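What follows is one structure encoded as C-alpha cells, with my remarks underneath.
Note that this complex is displayed minus one protein chain, with the remaining chains in position.
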Amino acid sequence: MLLHISEQSSETLQEQIIGQIRGRILNGELPPDFALPSIRSLAKDLRVSVITVQRAYDQLLNEALIYSRRGKGFFVATLEQGDKSALARERFAQQLNAAISAAKRDGLGDEEIQQTFNETLLEGDQDA
Amino acid sequence: MFKRLLVTELQTNSKFLMASLAINIVLFVFLGYQGEEPYAFMGGSLLSFWVLLIVATSVSGHEKRGRLLVQLPVTLRQIFAAGWSFVLIWLLLQILAWVLYGFVFIDEFTTAEAVSVINVGLGAAVFLIIVAIGIDLGAYRPAYYQWLYIFFAAALLVLAISADMSFGFIANDDGFRFFPVALLENLPLEFALSAAMLIALLAIDYLVFQNCDNYLE
Partner (left out) sequence: MLEINELNKNYGDFSLGPLSLSVEAGCALGLVGANGAGKTTLFRSLMGTVRSDSGGCQLNGRETSYREASWKDQIGYVGDYTPFFDNWSGAKNLQTLAKFYSSWSESLAVELANRLRLNLSQKVKQYSTGNRTKLAIVAALCHQPALLVMDEPSNGLDPVARDTFMEILHEQLESGETTLLYATHHISEIEHLADRLVFLSEGQILRDELKEDLSQSWRRITFRSESMPTAIPHVVSQRGEHPYQELISDNGDATVAALKQQHVENIETSRLSIEKIAIEILKTSARELNHV
C-alpha cells in the first residue's frame, strides 16, 4: 500500500499513516474486509519503524475502522454510510477548530471567518 | 573451524611461504655444493625465516586480522592455535631442511648431530614465543606490564651473554639453543627440556592472549 509520507509535514509519521488510511476507508477507496498489509511489510514499504505502524493500527482499531483476525492480519471494518459521514464530520470539525483558533489569534472575527470559509469552499469547487 | 582458520593462515601467507621455499632451495644447493657445514645453511635459512616472518606479520596485519577473525564463529583458542600452528609448521619445515642438508652433504652426519640441529630449531621457537608474549602484553593496560616484561627478558639475555653463551641470530656450534639448557651437554635432555619449555611458554602466551580484553582497542 502506497501512502504519502512526508518528512516536512507538521503531523508525525504515525498521524500521517492513521489519517491516510482513515481517509481511504471513509471515502470508500478501501472496501469493507479489505486486507491491509501486515504491520511489518507496511513498515518496510514506508520505511518507518514497526512500532510506528503498530501504533497507527492500534489507533485505527480503537476507532473501530479496522478489525484484526488472529494470525490473519488486519481488515477494513464494515461501516454504515451514516457512521462514515458522522466520523468524517467529526474529523473535519477537529481540523476546523484548529484553523479557527489560529484565525482568532490573528484577530479575525466570527463573521470574517465564516465569510472566508464560504469563499474558500466556492473557489475549491470551481477548481475541481 | 580450526582447519578453516589454518587454511586461511596458509592462504594469506602463501607468498611468504613461496619466498621462504625459494631461498631455502638456493641456499641448500649453493652451500651444499661448496661443502659447507649444516650450521652455515641453518644460519642463512633461519635468518631468512626471521625476516620473512617479521614482514609477513606486519604486512598482513596480525592484529588487524585478529579483529576480523574474532567476528567469525571461532573461539579465541582456535585463533590462537591456528596462528601458532602455522608458524610452528613453517619452522618445522625449516628444521627438516636442515636435517636433510646434513644427511645429503655431510659424510658422517650422526643422529646426535641431527638432534643438535633440531634443538637449535626448538631454541628458535622458544625465542619466538618469548617475543610474542611481549607483543601480546602490549594490549594490556596499564602499559607497564609490557615494559616490566621487556626489562626481565632483556636482563635474562644480558645474563646469558655475560655467562658466555651465544644468543644471536646466526646459529653456530652452540648457538641458538635456549641458554641454561645448552650447558647440560646432554642432547636428549636438552631436547626434552626445550620442548617442555616450548609448551609451557605457549600456555603462558595463550593466557596472555586470551585475557587481552583490550584486544580490539
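Letters A and B name the chains as they come in the text, with residue numbers starting at 1 for each one.
Following the convention adopted for this analysis, a residue touches a chain if its C-beta (ideal position, glycine included) is under 8 Å from a C-beta of that chain, and two chains touch if they have at least 3 such contacts.
All figures in this text were calculated on a predicted structure; none of them were measured in a lab.
Every shown chain touched by the omitted chain in the complete complex is listed here: A, B. Within the complete assembly, residues 1, 4, 8, 11-12, 59-61, 64-65, 67-68, 70-78, 141-142, 210-211, 213, 215-216 of chain B touch the chain that is not shown.
Residues of chain A that touch the chain left out of the display are 12-14, 40-41, 43-44, 47-52, 55.
Just so we're on the same page, only the chains that are shown with their structure count from here on.
Per-chain Cα centroids separate chain A from chain B by 74 Å.
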